[in-house]
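Take a look at chain A:
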Amino acid sequence: MNNINEALIPAVCEIVAIRQDTPDVKTFRVLTPDGKKPFIHKPGQCAMLSMPGVGEALFSITSSPTNKEYIEFSIKKCGCVTEWLHAAEVGQQITVRGPYGNGFPVETEFKGKDMLFIAGGIGLAPVRSVINYVRDNRANYGKVDIVYGSRSKDDLVFFEEIINEWKNDPTVNVHLTIDREQEGWDGHVGFVPSYVKELGFDSNKTAVLCGPPIMIKFTLQGLAELGFSNEQVFTTLELRMKCGIGKCGRCNVGSKYVCKDGPVFRMDQLEELPDEY
Partner candidate 1 sequence: MRKCLLQNQNKLFDQISSFASLYIPVETTGGNASFKKYEQGMVMSDVLKTDRSPKDLFFPQTENLMEFKTSGKNIEVIDNRKESEDFVVFGVRGCDVKSFEVLDRVFLVEPVDTYYATRREHGIIVSMACGRPAETCFCQTFGIDASAPEGDIVCYKTEDALYLDAKTEKGKNLLSKLADVTEESDGKEALKQKEQIKTVLAKLPLANLKADSFGKDKTKEFFDAPEWQILSKSCLGCGTCTFVCPTCQCYDIKDFKTKDGVQRFRCWDSCMYSEFTKMSAGQPRLTQLERFRQRFMHKLVYYPTNNDGLFSCVGCGRCISKCPISMNIVKVMKALGGIDNE
Partner candidate 2 sequence: MQVNEFKPKIVAFCCNWCSYAGADLAGSNRLAYPAEVKVIRVPCSCRVNPMFILRAFQRGADGVIICGCHPGDCHYTSGNYYTRRRMALLFSMLDYLGIEKGRTRVEWVSAAEGAKFAQTMNDFVQTVTALGENKRLEDLRCKK
């Protein structure tokens, strides 16, 4: 799609489907105007979406690269670009450039490993891409556990998919939790970090972690208690970005640019960086 030499000039794409996942999260399916998949990406990578005149923002790609038909973005309403997107209708064109970032090392460090995915709230968006990638290349990976929590049942994104596909997949263990008791919920209640400890995973797994900073902080402590080392834990960062190609200087943390060298970092790499993310 993008001429690689014209990194800042986006391509026009079209929103072909919109799904309301939770009260404030919508998933947008995006194709080129002639109905093709805009680009090939790696799980964990991001792309710049924009509406001229509204703004441009970076979003993680939620769909798995194994999906050959389309790409999807799950977007929570929180700023001006996202608000505009939430008000958009099917058929609306937007501009897209990317994919950006390093993505998860699914073909190297993850290969052959038992995987533990931990996500909170909208943090499942980038992780979903890896989960589905792993499910579609099942033979390459060991056991798969997913711990996912959010404020309430209504705030669980991809609920349909989790119930109908992931839960029905015998090779995947799904553990759901919500913060507070709720009518019609018979699953676990409690915060993600404590649930992870409760579940008590083997420390030979590779963990992928994404969610609000406070959840990450406590989950990391929990994982450490379970015997996980920093080399086994991966997470993805979010910072303000403008260019997506490591030039505008905004997402610079230490010697790294989150848009180019990240957004996926292994915890031991992250520890090397100054605490400014």
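By definition in this document, contacts are C-beta pairs under 8 Å (C-beta built on N, C-alpha and C of every residue); 3 or more make two chains touch, one makes a residue touch a chain; residues count from 1.
These made the cut because all candidates are chains of the complex that A comes from, given by their letters.
Given the structure is predicted, the values throughout are model-derived calculations rather than measurements.
Among the chains 1 or 2 offered as candidates, the one in contact with chain A in this complex is candidate 1.
On the chain A side of its complex with candidate 1, the touching residues are 4-12, 51-56, 78-79, 82, 89, 91-95, 238-240, 242-243, 245-250, 252-255, 272-274, 276-277.
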